[in-house]
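Of the protein chains in this complex, all but one are displayed in their positions.
The chains carry the letters A, B and C, assigned in the order they are written, with residues numbered from 1 in each.
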Amino acid sequence: MNTIGLNELKTIFDGLKKLMDEKREYLIELDGVMGDSDLGITMQKAFTAANEEVQSSGEQDLGKLLMKTGMKIAQAAPSTMGTLVATGFMKGGKALFKTETISSKELAVFFRAFTQGIMDAGKTVPGNKTIVDALHPATLALEDAASGNKSIPEALKLAYEAAIGGVEASKQMKAQHGRAAYYQDKSIGVQDPGATVGAFIFQAFSEAANSGK
Amino acid sequence: MNTIGLNELKTIFDGLKKLMDEKREYLIELDGVMGDSDLGITMQKAFTAANEEVQSSGEQDLGKLLMKTGMKIAQAAPSTMGTLVATGFMKGGKALFKTETISSKELAVFFRAFTQGIMDAGKTVPGNKTIVDALHPATLALEDAASGNKSIPEALKLAYEAAIGGVEASKQMKAQHGRAAYYQDKSIGVQDPGATVGAFIFQAFSEAANSGK
Amino acid sequence: MKKIMNKAENFVDEMLEGILAAHPTELTIAADDLRCIIKAGKTPNKVGIATGGGSGHLPLFLGYVGEGMLDGCSVGGVFQSPSSTQMLEVTKAIDQGAGVLYIYGNYGGDILNFNMASEMAEIEDIRVEQVIAGEDVASAPKGEEGKRRGVAGIFFVYKAAGAMADTLASLDEVKRVAQKAADNVRTMGVALTPCIVPEVGKPSFTLEDDEMEIGMGIHGEPGISKGPLKTSDKIVDEMLNPVLQDLPYGTGDEVAVLINGLGATPKEELYIMYRRVHHILTEKGISVFKVYIGEFATSMEMAGASVSLLKLDQELKELLSKPANTPFFEQKQLSL
Partner (left out) sequence: MKKIMNKAENFVDEMLEGILAAHPTELTIAADDLRCIIKAGKTPNKVGIATGGGSGHLPLFLGYVGEGMLDGCSVGGVFQSPSSTQMLEVTKAIDQGAGVLYIYGNYGGDILNFNMASEMAEIEDIRVEQVIAGEDVASAPKGEEGKRRGVAGIFFVYKAAGAMADTLASLDEVKRVAQKAADNVRTMGVALTPCIVPEVGKPSFTLEDDEMEIGMGIHGEPGISKGPLKTSDKIVDEMLNPVLQDLPYGTGDEVAVLINGLGATPKEELYIMYRRVHHILTEKGISVFKVYIGEFATSMEMAGASVSLLKLDQELKELLSKPANTPFFEQKQLSL
């Protein structure tokens, strides 16, 4: 997968959906610690809807397609994470309007807008124990790889590793948003379910890119 | 106890109260089978109030005193049994207006009016699995003893035995009134709590009359 | 027993203190007795309407004392009748010379005490009439209507009588419409969990974790079938069919519906039940004038519900449509 066109995007979203199916119970459990246990359900709904949209679409403008996919997620999964992920795809897609093939450069642009969109909507910054803590280091890694002209599979692999690092780091943070924030200091030490979703997104992207290479 | 005056009445009501104290849990349990488990509590309240009234009273007209005692019971224990027993004392008392000493004849008059008052208020007759099924045979025995010129202790002993027989007989009856009636045929075989109270009343009267003789 | 309360023996009196403190301009007491609740204002020449009964059923009974409904209520201990003396005090306090109508549920203790109160009121030269509400079809078969328990349907009897009394109609007239409402209402209930009388401290009956009892009374009186918890639609079918057949209610009839929560059942579930009731009524050609859904007659924290139908004629419809305003029930004029 040297560049991402509509077909590659279909492979990626198929992988995203499958990963979320697989992680459903795990996410329910994670969200059960300080949240309302719905994350596994909503993420499955979100990426099932996203995958349907991508698979059935003939849209060649990948920016438009990703934006529409975000809108579908917003309808299918109006939870915190569902809406944030929806916003990510909408803002990321908007940044890629009129793009038909995505190289590692566009991919970096996409995830920069994706992450910024979530930060704006969630009124948050890195360090607050949210999905951003996975997305932000991953996006930096992606930008690094892109400016070093790394291939998409390589770039996504590095990004995924950075995201995993972000999930690890999130454990030591104190929650500032959402239900976990009610736990205040007790939230320290607990893994953030949203950051985990962030890492899963990069995992699916990376695995799809690296499967056939 | 050849005749009953104010002092003898005090002894009888003291015994009534003590017996109801003692039978409290037993009556709660009996009423729990097809009722609301309050009978032990209400009878204790009823006869505590009755005893207070009788002990503190200087009223020489025993008819008036018994009537007032009934009114006290009505206020203290407004349950089915409380109100019926109150009615009994009120109607029985009314039948003895202007009586200062009670012989076995007056006692029969009292319990006839007592039982009839309850039948009128409860709109019932013997055979319907109620307190009446203890009171009615006891009253008949009392009337019999009185016309045979038996002494009060003897008359009350016979009445009590008849009441016990009534309680036994009530087991085979089908409940027509109160909560037990909702059980319809299932009420057959169960001992009636109200009839049991009826027998206790005669037990206390008889024991007081027979204690010193 | 998980109750937010202080001492069990003060449960009723503290509740009454709270109610009087919360509604100081609407309610007051008679004879200096907390358990004799009466409406604050008086309407000269109006027939007084009194009710009474055990505590633990809010908004029954005292919750309907107010404009357009009742004038007074004597309050008993939890699931216990008030005393005839308390009934008499309420009667004396609300009589405006036009007489007093007693409306209460068909329970032994209440009947005995209201009868005793009636006799005492007569001595005080107050004319008293009675209407006894008993509409739980599970509690006695057709033909023995007189033995039936009174449950949530008494709400309609209060409403009809209260609206009629407001027209300054005579005691006989008020009694007539109350009796008409009582004669045209039928109810069936279902219980899912028991409740606990504070002074007793433990449930008076038990139902397994997956059990329900159709036809159970509001004090836990036996129902007509105990079995595994079914779907809402099936439960409604089992409750509504005996109700429909009893009066009976049929094509062309117009009814008011009351879906009553027994205490712990969420409104969400009551509305899911109503959905089915509505389907069935529509299918049978029975039209619905007004639907009441919520808690009208409870058993403290008991889970369960009841469904009541009131068959309407023009008169009952007009009476039902009149405004009412009590601390526990408000209704503006309904359009006919």
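To be clear about the criterion, a contact is a pair of C-beta atoms (placed from the backbone, for glycine too) under 8 Å apart; a residue touches a chain by one contact, two chains touch by 3 or more.
Everything numeric here is computed off the predicted structure, so don't read it as measured data.
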Visible contact partners (per top-of-document touch definition) of the missing chain: A, C
Options A:4, A:84, A:102 or A:208, residue touching the unrepresented chain: A:84
Among A:122, A:137 or A:166, the residue in touch with the chain that has been omitted: A:122
Among A:75, A:101, A:147 or A:211, residue touching the chain not depicted: A:75
For subunit C, the residues touching the chain missing from this view: 2-7, 11, 14-19, 21-23, 25, 55-56, 58-59, 63, 190, 192-193, 209-210, 212, 229, 231-233, 235, 263-275, 278, 291, 293-295, 298, 300-301, 303, 305, 323, 325, 328, 330-332
Touch list for subunit A against the chain that is not drawn: 32, 36-38, 41-42, 74-76, 78-80, 82-84, 86-87, 121-122, 177-179, 181-183, 186
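Just so it is clear, only the chains that are shown with their structure count from here on.
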Pairwise touch network: line, ring, star, complete, or other: other
Inter-chain centre distance, subunit A versus subunit B - centres from mean C-alpha coordinates, in Å: 82
Between subunit A and subunit C, centroid-to-centroid distance (C-alpha), Å: 57
